[in-house]
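All protein chains but one are shown at their positions in the complex.
Up next is chain A:
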């Protein structure tokens, strides 16, 4: 619950509150930080888009 490990860049976006709650609960279920879960989701989305474009 204290942060400050590996160097990361803060990235502020506006999201529906319900989606924020769902992604936070997923992070709790997976025992991972919110940043790690969002990072995975974005990376997987980008990989999927790239795959579709090829």
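Side notes on the structure shown:
Everything below uses one rule, namely that a residue touches a chain if its C-beta (ideal position, glycine included) is under 8 Å from a C-beta of that chain, and two chains touch if they have at least 3 such contacts; residues count from 1.
To be clear about the criterion, contacts and distances are computed from a predicted model.
Matching "Heme exporter protein C", "VOC family protein", "Divalent metal cation transporter" or "(2Fe-2S)-binding protein" against the UniProt entry of the left-out chain gives the name "VOC family protein".
The chain not displayed touches chain A at residues 1-5, 10, 20-21, 24-25, 27-29, 31-35, 37.
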